[in-house]
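With one protein chain withheld, the remaining protein chains of the complex are depicted in position.
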C-alpha cells in the first residue's frame, strides 16, 4: 500500500516536476497541477480535493515532494486559512474559495489584534452586527501583515455584548477590497513597515462568510491559532546583510572571527553560552517531533517560542558585544552594525508578537505544568461590564 | 542647647565609661547605669525613662556614645520590643517590663510565622481564646530565634474567626517559661540550629499582656515589623572562617588573589560585576539616609533587602567560581570551601526570611511605584471561609 | 573643580527642567534628529543663556563655574529629555579638555566662545578602533616650521561635523599632546558617520598633514583623562536620568493599560519587572552622583567611582530601556512610540566612552586588583 503510493507520487513527480518556478504565474500553474492531481491535501476528504489518507501516508507524499524541493503538498497541515475554512466554513464559502486557496489564488490576512486587545485578545471590541442579511463591522485591527494585498481577512469581532468575553465573539472571512476597509501601514521600531492598521467602518460581510456559529468564534480562532503556531517559531528572521554568514561556521563565530575578537576569553564564554541556546532549542525541537511521531504529546512544543525569544535577544546582545563601538553605526557601509541593531529591535517581534513571553510562561505553567490559573476578574462578566481603557 | 547636651553626655561618659564590658554581668551593669542616667531612650517621654528630646538631639547622644563604642543609647530607635510595648502596652505591663527591657534583663523572641503562614502572615491560625480572665493559646509557630532562653515572646494569634483575615488577630506578650510552651530546635539547611519551632498547647497569657485591642493585632504587628526592618538588612552574616578577610581588600578580591585566580579575565569581569552590587547598595543606603535626614521619604529604603538578597547569592556564586573544585569540600581543613558553601545556603535566609524576594517586589511595586494590587480572593472573607492547606 | 552650592545646583536643575519641558519634547526631538545638524540652534542659544553650555567653565572665562555635582544633576534632566546636541561633546568634553590643560592663555582664548554656545568645539581623541586609552590615539603630530601638522584618523568625534574648533589628541616624540585645528583647514576631512541613534552626531576625521597649533599646559594625556572622567560622569548622569524617565513612563503605562479586566501593572510579571528596574534606576542615580562628588572633591578613589558609574549607569539604562519595550508590549514596537528612542540612546551611550567590560576592568584596577 505505502509502496504503491510512493511509486505513484514518484511517477507523477517524474512526469510533471520541472524544477522551481521561474515566476509567480508558473508557481500558480504548478500549484494548480498539484491540486488537480489531489496531492495538495492528501489527508482531506475526497470531496474537497483530498484523498482521505492517514497521516503516515500523507507524510510519504510530503517526503517525495521534499526530496525534489517541490512545493504544494502538505497544505492539510500548513495552510492555516484553508484548514480553518474546511473545518468551520459554510458549504457556499467552501465551494467558492477552498480550491482557489489551495491553488494560491486567494491572498489572505489576519484581523485579530486590536490596540486594546493584545495579550488579552478575548477583550476585543471590534463590533459586528447583523443587518439586512449581512454583517456590518466597525472597529480597528492592528499588526496585520499583507492587509493591502489580501482578498479576505480572517476576522474576529464581537457580536454579543451581553455574553462573557469569550462567548460573544464571531469569526468571519471579511472581504478586504471594499470601501469600508482602510489599510494604513504601521511603521515598526526597526523602521520597516511590515504590518498595517486596518480601520473597519461599516464594512460589509455576506452571511455565508461566518465561520462556525455566532458567538462561537473563540473556538474557531483557537483552531486557526493552533495551525499558525505549528508553522511559526521557525520563522524568525536572520541578519539582513548576509555579512559573515556564508562561511559554514555558526554565524556568531564567523562574526567574532571576522571582527578579530575570537581570542577574547570573556567573549568566548559568552559565545559558547549563546550558541548553546540555539543548539539546545534545536535538540528540544527534534525531541518534540520524535515524541509526536510516536504519538506522545510533548511539553517541548510550548517551550519553543519562549526559547526562541531568548535566543534572538541574546544573539543580538552578543553581536553588539562583539562589534563594540562599531554597533553605534547604521547604513549600507556598516552592514554588521545594521545586523546587530536590526536584530536587537526585531527580537521583540518574537518576545511580544503572537503572545508575549509573559503570556507564554502563563501558558506553559498552566497547560504544561498544570499550575492553577489566576483569579480572572472579567472572565464571567457580561462583556459590557468589563473594565476597559 | 545642643552644645550643652553634648557637654553633658561627654562629661557623663568621661565619668562612667571604662571600656567594653568583660562579661554579661558587667554589660548589664553598664546598661543599668545608662538607663538610670536617662540616656537609653532620649526620645521617649520622661515618665518611661526618657528625656522627650527631638531626633536631632538624640542623635548627638548617639554620636557621643558611638565615638567611644559605648552601647545602650538609641534604644528608642532600635529596641523593637521596648518600642512596641511603649506604643501599645497596658500600664501594668509597661510598669512591669519596660525599664527591665532597657536594662537588657528580658530576653525576648518573636512568635509570628507558622508553617502555613509564611509569606501570608495574616493567614495565621494560632488560636487565642479568652477564658476566666486570661488568654489560652493553641497552635504552632516557627522560625523563632532564642525561643529557649526567652522570657516573653511577641505573639500574634487569631482571636476572631468571623472577621476578615487582617481583622481577627491580636498581639500578646506570651510568657515562654510555662508548661504550655514547648520549644524544639529546627535544623536549617546550613546544618546549624539558630531557629526553633514553638508548640503552644493551652499556653496561658495574663489579660494585661494583650497589646492594643483584641482584633487590632495586625496594626501592632506592623509597628513591630517596621522597627525590625530598620535594624535588619545590615545584619547579613559574612564568612564563618575569616580566611582571606583580614587584608583590607574587598574579601572577594582577596580570595581570588589567594586562590591565584585574580589574573583570569573572565573572573575579573565577574568580580567587578559582583563587587559593584555591594558598592551600589552602600551608595543607595547612604542616599536613603541623606534623604531621610532631609525629611524626604526615599524609595531606596525598600530596595535594600532585595538588593542584599542579590548581593549574597551572587557573592556566594562567585566564591564558588573562584574556588572551582575546592568548593566540593567541607570541614575545618577547607575553610574557604566552608565559607562558599555556607554563604550559598545562608543567602536564602535573606531571600526568603522576613518576606521573600517575591513579596518584596510586590511591596516595592505597590507601595513605592504605586502599581495596583492584585485581586485578593481572601481579603474580605470571614476567616473561617478562607481556603487553607 | 570649584562647584556651586547644592541649593544653587538644585535651582539650576529646576530651571533647566522647565525649559526642557517647554522646548525639548518628543515631537521636537523627532523633528530635530532628522536634520543634518541634529540639534536646534535656537534652543542651543537658550541653553547657553541659561548657563548649561558653559556649566563647567569657570566664571572668569564666561561660564557658570559649576562643578561635576551640578553638572551631573543637570545631565539627569538632559538625559530624561533625550536632549540632542553638542552639549556633551563641546560643553563638557572639549571645554573640560581645555580647562584640564590648565593654560590660562588658551583657556581665555577658547573657553568663552564654547561657554556662550557661539562656538562648537569637538575633541578628537581616539582612532577607528575606539579604544579610550593612550594607545588608542591614531593621529601623529609632526613639527612643521613654527607649527605642527597632523596625520592619521580620529573617530567617534562627538558633533565633529558641527564643530568650529577641533581639539586633537596626537602623538608626538614626547608623548600625547593636544592640538588645536580648524575643521575648515586644508589637509583634513570631516565625515559624518550615520548613527543608529538618530539623535547622535559622530564624525570621523582624516588628517593628511593638516596644520595645527600645539596647546601648552599639563601633559596631554593627563588632560585628556581628566576631561574623559568629566564627560563620563556627565554621561552617567544622562543615563541615570534617562533610565529613570523611561521607567516612570513604563510604570505609568502599566497603571492605565487594561488587559484581562485589570491594569497590567497589577500582574506580578509586570510588577516584579518594575521593582527590579527601580533598583537599577536608583543604583544608577547613586553611582552617577557618587562619581560626581568624588570628582568634585578630587577624592582618592575617584577613578573607581567614575568607572563604577561607567558600567553601572550604562547597563542600567540599557536594561531599563530594553525591558520597558517588553513591558509595554506591541505599542512600543512601533516607530511612533518613544520607547525605542530611549533604547537607541542607551545602546549608543553603552559604547560612546568605552564599553562596560572596559570600565569593569578599570574599576577593578582602581580597587587595587
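Observations
The letters A, B and C name the chains in turn, as written, and every chain counts its residues from 1.
One rule holds for everything that comes next: contacts are C-beta pairs under 8 Å (C-beta built on N, C-alpha and C of every residue); 3 or more make two chains touch, one makes a residue touch a chain.
Worth saying up front: this structure is predicted, and the values here are computed from it rather than measured.
Though it is not drawn, the left-out chain touches A, B, C in the full complex. Of the candidate positions B:21, B:136, B:219 or B:345, contact with the hidden chain is made by B:345. Chain A meets the missing chain through residues 249-250, 253, 256-257, 262, 268-269, 271-273, 275-276, 279-281, 283-284, 286-287, 299-300, 303, 306-307, 358, 360-362, 364-366, 368-375. Residues touching the missing chain, restricted to chain B, are 113, 115-120, 123, 142-143, 186-189, 191, 266, 320-321, 324-331, 333-334, 337, 341, 344-345, 348-349, 351-353, 356-358, 361, 376-378, 381, 386-389 (touch as defined at the top). The omitted chain makes contact with chain C at the following residues, 267-269, 272.
To be clear about the criterion, only the chains that are shown with their structure count from here on.
One finds 43 Å separating the Cα centroids of chain A and chain C. Centroids built from CA atoms put chain B at 54 Å from chain A. Residue positions of chain A with contacts to 2 or more other chains are 266, 377.
Residues of chain C in contact with two or more other chains: 262, 267, 270, 357.
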